[in-house]
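Shown here is a partial selection of chains from the complex, left in place.
We call the chains A and B, going by the order they appear; numbering starts again at 1 in every chain.
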């Protein structure tokens, strides 16, 4: 692929420039597994729709996907239940609220605004948990592994220690889930819905994996090996929501600075997709006050400009 | 331009298919000039970054730009004052509130969320009015005409009758402006700020004009005749905000269905840009309950898929 010609040196340069440009950002502090991570870690990976993949930095380092898993769970739910059924449970509009706000729900007495805020991702998890019961997390892991181009013997898995930490410090998510159960927005049990939600947040991946997921989306749903993993209709939904709601209440600024569909997580990772061209992922743990990787956003902005990834 | 080869027949087909697919939508009712427009009007125009332009339908029909003018006023303000000064007065985050909500402002005691909701566009108008006084509207018209590729002797102009109707029925905008003046978010006088705001909403254009503006943005800020009208930095801001906030509280759904940077108005027009490729504009007055042209969104969705305008 022509545009991949000098990609390796571009990624190396980004790594050198941005690894330490974290501007006083802080790693997430609510669980020790995130708080204690080395803030100097940095990794960036790019994978073309044809499956060529290049990385620079700590690309072997696994980290929990956190909110990035919301892309995977939404894709899984859309493939399994269809858009009509999913969007009866969750909206598709961006919002300027913090990711864990209850207020919008209470005012509207209604469904969560979109599947990338916590309340929306919990309703998506609830749909899956209700349908698949105890098999849910295995099914999601299999699907995520396919998207990431992982071989069957090397599937993605849940970090149990992180999952337990998540479950034990998630007051706000328990509040959201009980609230939605009280309004009828959540019909499955609070406990099983959150169990799956916490498990999905705790799936471990590295930037190589995430760039392959981005490439699968960029390729219209075909994995690097040419297998259809996601339908084109689902891909349009993912791209649309990643464009408008992917970076919490920093989504608008990201659209200005980077201009690409993406999803961030408090792990410090960002999964990005360039439709028709490639998947990109970056990882740097220190976060800005909205929960997005400081260096990650900068590196993606630089690459977007340099490679004219938004078409300009 | 290769992709423009069959554009005429594509536009003709869209016009035939969508002119009457308005699904019970209603024209805006708050002023007679909008309420009494013929709901059967339909026009679609596409202009390449090279300046080739094709239209189908009622492309001679002029209509007031309404909220589409928010793109022009933001671009003008960014060019004149710089991003730093503008974004001290207005944010860049999408919101799920209706365009004329006061609530978000009151909760945050802060600046409007983005320049494409009324409160944000009023603060932008206020900046311009404060700086240019009575010359403001002429300067904006000149700038808009340049973006639209209009010749100097054929500049865009304000429809005075519509401007007066706007001013006399704009309770909510007066409320927003007085509220912002009380919190200090608006520093210029309420009256002069709104006067300019209403004038800009009442600029008349047709879909050819709007597709040229879209093409100028798509071309990185160079007009069809190769003149730099907008800087690339401003273009990135416009594209980012049009992607996330351009269709009121239907922006997320539009990102899913069409997937292109755009701005709608209650006139029934939509201005759309395909970075690096073309500008597109559609006009059909009947609106859905969020204020977006029903047939316009459909036609753009069909064209986006057919021509793989989002890269897929």
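Here, a residue touches a chain if its C-beta (ideal position, glycine included) is under 8 Å from a C-beta of that chain, and two chains touch if they have at least 3 such contacts.
For clarity, every value in this text was computed on a predicted model and none was experimentally measured.
Here 2 copies sit in place, and the number of copies making up the whole complex of this structure is 4.
We take it that only the chains that are shown with their structure count from here on.
Taking only C-alpha atoms, you rotate chain A by 180 degrees to land it on chain B; that is to the nearest 5.
Centre to centre, using the average C-alpha position, chain A and chain B are separated by 31 Å. Here chain B touches chain A in the complex through residues 91-96, 104, 113-114, 218, 220, 232, 235-237, 239-241, 243-245, 249-257, 259, 274-277, 308, 310-312, going by the rule given at the top.
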